[in-house]
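As you look at this complex, bear in mind that one protein chain is not there, while each of the others sits in place.
And then chain A:
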Amino acid sequence: MWRSCPRLRNWGRRLLNWSPGGPTTSVGPGPNTLSPSRDYAPPAERKRFYQNVSITQGEGGFEINLDNRKLKTPQAKLFTVPSEALAIAVATEWDSQRDTIKFYTMHLTTLCNTSLDNPTQRNKDQLIRAAVKFLDTDTICYRVEEPQTLVELQKNEWDPIIDWTEKRYGVEIGSSTSIMGPSIPARTREVLVSHLASYNMWALQGIEFVVAQLKSMVLALGLMDLQLTVEQAVLLSRLEEEYQIQKWGNVEWAHDYELQELRARTAAGTLFVHLCSESSTLKHKLLQD
């Protein structure tokens, strides 16, 4: 959890200190000389430096204004998003910050920043390959051989969604109890690669994010095709953990914490994909009619 925080803190600082001509969100170098009173103190959070959050429609899409200053990405690009609903959701994230800005709760803002800046400098093919790579080690294709109750649980819960995906895309996926995992035919990969190629770059960033959260390509496809709700997908992704919790008990500050974080990230990624690929699906429907 903490590994990501220094980066977020730096991002916040850059966001605030960057001051070109014209009104932006720069507020000058803030006092960042917080000496932690104890070891492992959490990183200092930025104060909420703005009162009002609003949305304007610009040339490249919808922009966010914090007190009449335009929001920028970490790489100082203008923050613009393609859909109004996404802009409203991002503005709501900024508006819901209380006294300090908690960047670790602003998943949609983070996803938009990733799409705008593309910090890993990957192109469409690389993004698709990164997502499809998870299929080789897909969580729901790895099965245990004992204990018997867990074997049956995995079979009952995971098999239906694998079956559905196989039928929906006309491919073979299968499951395995071997450490090497199931052997996925090359054709399956080709079909999924060409399916993912129909999404735009923004949606692909979201898909890769969801796949990496759930550690499962099949579950991510279920979310994209409206087959699973986020709660169901997260439950299936954490199936063994849930089984162990039932057996050994729930620890609020570990299990519940991770559950809520995973749900929030998965929901953000799923919503991001749906909002970013909306225009293409509308066109698709018009063609069908």
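By definition in this document, a residue touches a chain if its C-beta (ideal position, glycine included) is under 8 Å from a C-beta of that chain, and two chains touch if they have at least 3 such contacts; residues count from 1.
The working rule: contacts and distances are computed from a predicted model.
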item	value
Chain not present in the shown complex, as UniProt names it (candidates "GTP-binding protein", "Protein FMC1 homolog", "Probable 28S rRNA (Cytosine(4447)-C(5))-methyltransferase" or "Retinal outer segment membrane protein 1b")	"Protein FMC1 homolog"
Sites on chain A contacted by the missing partner chain, in the whole complex	1, 36-42, 54-55, 84-85, 88-89, 91-92, 95-96, 98, 102, 104-105, 107-108, 226-232, 252-253, 256-257, 260-261, 263-264, 267-268, 270-271, 274-275, 281, 285
